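Got a structure for you, written out below as structure tokens; questions coming shortly.
Only a single protein chain was left out; the remaining protein chains are all shown in position.
Read from first to last, the chains carry the letters A, B and C; within each, the first residue is number 1.
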């Protein structure tokens, strides 16, 4: 299958050559020329899911129009093409995250399922009373609830690395928290609420010295900055395609080969077996051992051009662009005077995700009002209820940026926030 | 989100009105006008996955081009549209399978994951030594390996309803096999190898009398014939969208509400919770309790027009068409004289899936040769290794039909089989 | 200000939001129910005192957006003095208003009519419903002999 690498990318490449130009990038994303309530859509909900470039939409179309078949087991031409599309996408993922082996790249439904895979396959077979699981106070439910359930199941104990009032992890008692009883440390690389980028390498190193395994929830980092999984040295890394220009329904678990080899499978069924008898079964090799059943083949095929697109821009440039946007947004939002803004104030320490509350307007009301101005942001607990409690709020407003956002988008956000104030002030 | 119900359907509807015309239906499937090795593609691998009509491909395109957002938690317009698309699809599924409640329709990745969900969430918490799991000798690995793993985990015992030499289930000892120790009966509605349609209602009734739960693997039945899940009275029914005109990466678990309510969740994370604290969590309502993480929203959105398409044709008409094709195919294949054909010889007892072997040509060689003639069939164990052993073969060739197949397609298959014979005879 | 917003946040709504009625906790309530909307984090605590089958006192403490707070506050005014059957009728009428369905003639809605603007904002309908669902669930539980309860809406 010839993935149309060039078609969707050419414009952005030209842009990248001439410096990173979000206006040019915007043109590659059909939805961004849509209007909402009569105004040009300003999409600032990228931490929830990102929009898709023309090349990704076309790859989906092309897959179903020209190549669709089931993979692996087929000899006919379409099956061969579908398999090549899927395994080609796997290779691209392996390259994108730092040149790991394709055996170490497992396709799941999403980041959540990737983490559950580890909690079930590794966790349920390796944890017991007296063992410790270490998380942080800023985890997304996806990296929280599987471990809560696992702890309940196995009798293992949960401990949390706390956060300080500026939204950083407080590492002062790290040695005490990551005790020798710690069997796994699972933490987010970037908070989806605070935007904080955590010093995961350093924490992982300590955990490894204690003999613990480590899992990085990279759902918010890999889409937004250069991440080399080998440098992190994490044993597991989980993320979702839909948060990095790819389609929904496909996520990634990276795992170190030797550890994956030791693990029980998770989803049992076709394609993940070597041999099945009526009373026993043996497992296929990596990565297929963890991919039971027909995978999201179309999704994988369309994830490939998403990775091409990001690689074409360069993840360093993506990160630089987001730092520029956050700096600008922090400034402008602070100047409004009516907001409480969460997370680090130094743009270098955070991703392009900003949570805040208006002292007088509830986040849902703000979200509704902003929507009528064409500005899409998220309001709620952002799947981080314990963090909300820690922050002393029930919900926040969250604006999150990506490659196609501009300072003009932030101006639109600020104008809408001002209008909301006027409205709630006078209504 | 306005799903373009009409666009892709109009032609087929016209066809249905004028009688079921596969030639007219074919025109709705872009891939079917493709050539393979210089010949018009004859796609006979529908039991593995089916092709997608224009309306499904366009719904995917439309979703990502105009409505894409994360669901449930969003207040902005796109999030609202995406949620409507997904919940609208759920309603269509509920209607399609006999008017069940939407709470009873859980989106999974595929049929395999749906069965694993039951094996994990219900099985691991309810089975122990002395309990019995009953399957049949004709199960797909998807409805075999999860139970083998569960039996190993819990100490429960596996028992199989045998098949007879004509490919029917042998029900003579059903009373003995479904003993009072039986806690669950899991069986396929239609064999993906033999084509046999099993009398599931009758077997389920006996199992229920014994106090067992029942799961029907409907991966091969719901796409091909009218199935009313309420009439079956199964406690769980699993199937995959990609085998019924829908995209890959989306499957369905139907479960009775009261049973699902009693079960532990399976995938833990965002959206499936009610409230999370640092040390405990409570669950959301059905069906979301079982849908942790960002779902395959695009996939769900595009599954809806697939269901519309089939409903437009009428599942009775689909079934009649397939009976016509099998009758014709059985005739023509038998006349070749060189094949051993598996499964029931009465077309009323089987779906449009025929497995056979050529006495002299290995299935893989046949598959390769047929492919060069543009005919796509599947060769191998079809994820049913124990059944292969029972049949005394290591692999078979399988041709499987769907709504767009014609007698002409079967003629093309037969001609290619003849050519293969000539080739292997003289080479 | 965009027009549908004016429809949503009508003056009556904003007034109830700013000055919610019935926030005082009731001692010895005959019915108490907590409601929460797990999607958005809104929470409500609702209690009733009954007198001879009629609502005598109501308390609603709502932590949430303008719509859920206003709806809860209007609930306090609307059900006071009503029989449980009338309460149910009002709740059904509120649902009808929110869905844009015609109102049953006999019910007199007062301030509640102001909720009509919510129907154009489907995702906000649950905000307006939270207090009413919590109320009805609590009454149903009461009729089954339960005094304190928890309701979750999706």
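Definition applied: a residue touches a chain if its C-beta (ideal position, glycine included) is under 8 Å from a C-beta of that chain, and two chains touch if they have at least 3 such contacts.
Note that the structure is a prediction, hence the values are computed from the model and not measured.
Novice: Please identify which of the visible chains the hidden chain touches across the whole complex.
Specialist: Within the full complex, the chain not displayed touches A, B.
Novice: Any idea which of B:175, B:228 or B:394 touches the chain not displayed?
Specialist: Counting the whole complex, the residue in contact with the absent chain is B:394.
Novice: From the list B:236, B:373 or B:402, which touches the chain that is not on show?
Specialist: Hidden-chain contact among the options goes to B:373.
Novice: Out of A:101, A:209, A:230 or A:274, point to the residue that touches the absent chain in the complete complex.
Specialist: Answer from the full complex: A:274 touches the omitted chain.
Novice: Which of A:239, A:288 or A:303 sits in contact with the chain that's absent?
Specialist: Hidden-chain contact among the options goes to A:288.
Novice: Just checking the interface: what residues of chain A touch the absent partner chain?
Specialist: With respect to the unshown chain, the touching residues of chain A are 72-75, 79-80, 83-84, 273-275, 284-285, 288.
Novice: Using the touch rule from the top, list residues of chain B that touch the missing partner.
Specialist: Residue positions of chain B that touch the missing chain: 37, 361-365, 368-369, 372-373, 379-381, 385, 388, 394-395, 419, 422-424, 427.
Heads up, the rule we're going with is that only the chains that are shown with their structure count from here on.
Novice: Can you give the whole-Å distance between the Cα centres of chain B and chain C?
Specialist: The computed centroid separation for chain B versus chain C comes out at 45 Å.
Novice: Rounded to a whole Å, what is the gap between the Cα centroids of chain A and chain C?
Specialist: 38
Novice: Provide the C-alpha centroid distance between chain A and chain B, rounded to the nearest whole angstrom.
Specialist: Taking the mean C-alpha position of each chain, the two centres sit 31 Å apart.
Novice: At least two other chains touched by the same residue of chain B: list those residues.
Specialist: 73-75, 79, 273, 275
Novice: Can you list every residue of chain C that touches 2 or more other chains, as numbers and ranges?
Specialist: Within chain C, residues 39-40, 123-124 contact more than one other chain.
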